[in-house]
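Okay, here's the structure, questions in a sec.
Missing here: one protein chain of the complex. Every other protein chain is in place.
Let's turn to chain A:
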Amino acid sequence: MFSRLVLRAAPAALRSLPPPVTVSVLHTTRPLHTTQQCLAPLPPLPEKGGEVRHGLIPEEFFQFLYPKTGVTGPYMLGTGLLLYLLSKEIYVINHETVAAACILSVIIYGVKKYGSDVAAFADKLNEEKVAKALAVKNEAIKNLETAIEQEKKEQWRVEGRSYLFDAKRNNIAMLLETNYRERLLTVYNEVKKRLDYQVALQNLKRQKEQDHMIQWVEKNVVQSITPQQQKDSIAKCILDLRALSKSAQAAA
């Protein structure tokens, strides 16, 4: 009888479970198409799903029953339900039960032992996908930024074009100036050459005249020496030499 009461109470209780909108009961806060406005982009999925006891029964059920029945309430409900089903043979135990029990135990053992590893592996796959996409995006951002840098640099370079034209104009000015100076120098050199030529010509003439005169004087002098004068001068020279040698012998 109590079990029937519980059975009738349970669906009523379940029906009176508040809809997911009012936040106080649920852990998640996803509105889930309850209002007219749609949230875009979608808010991120919560990190963990709703808490669950024994892998099956949500925690909210226990919280719901706690004020009325305390901590053991849901367990008593569960045990009662189970016994009712078994005793009234609403659930019949047959060979399928044994098969189910074996299969379930194997599954639960497998999940408990390897569940976290498989989850980590799946997470890693997802991470890699996301990381690849992120890498692509970051590289695209970097490339765009360097492209902008390059463009700015090229603009700065273009500003320096005035240097080029100044250099060209300078070259021209230098060429003209050089040319002009060369011309002045040529004029000066030519005039100087001519004047120097005149001076040199004069000097040469004078030199030649001098030499000629000297030669002529010498020739005349040599001619005017007669043979008699030559003999006399030689005899005089000999006498002088003798006297000199005597004085030299006396001194030594």
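Operating definition for what follows: a residue touches a chain if its C-beta (ideal position, glycine included) is under 8 Å from a C-beta of that chain, and two chains touch if they have at least 3 such contacts; residues count from 1.
Rule of thumb we're sticking to: contacts and distances are computed from a predicted model.
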There's a gap in the complex where one chain should be. From "Methionine aminopeptidase", "Presenilin", "Protein TIFY" or "ATP synthase subunit d, mitochondrial", what does UniProt name that chain? "ATP synthase subunit d, mitochondrial"
Residue among A:R53, A:K124, A:R183 or A:H212 touching the omitted chain: A:R183
Looking at the full complex, which residue from A:A173, A:L204, A:I225 or A:L244 touches the chain that isn't shown here? A:A173
Missing-chain contact among A:V52, A:L86, A:V111 or A:V199 belongs to A:V199
Using the document's definition of touch, tell me which of A:I57, A:A122, A:A147 or A:M213 contacts the absent chain. A:A147
Residues of chain A (touch criterion as defined above) contacting the omitted chain: 41-44, 130, 133-134, 137, 140-141, 144-145, 147-148, 151-152, 154-185, 187-189, 191-192, 194-195, 198-199, 202
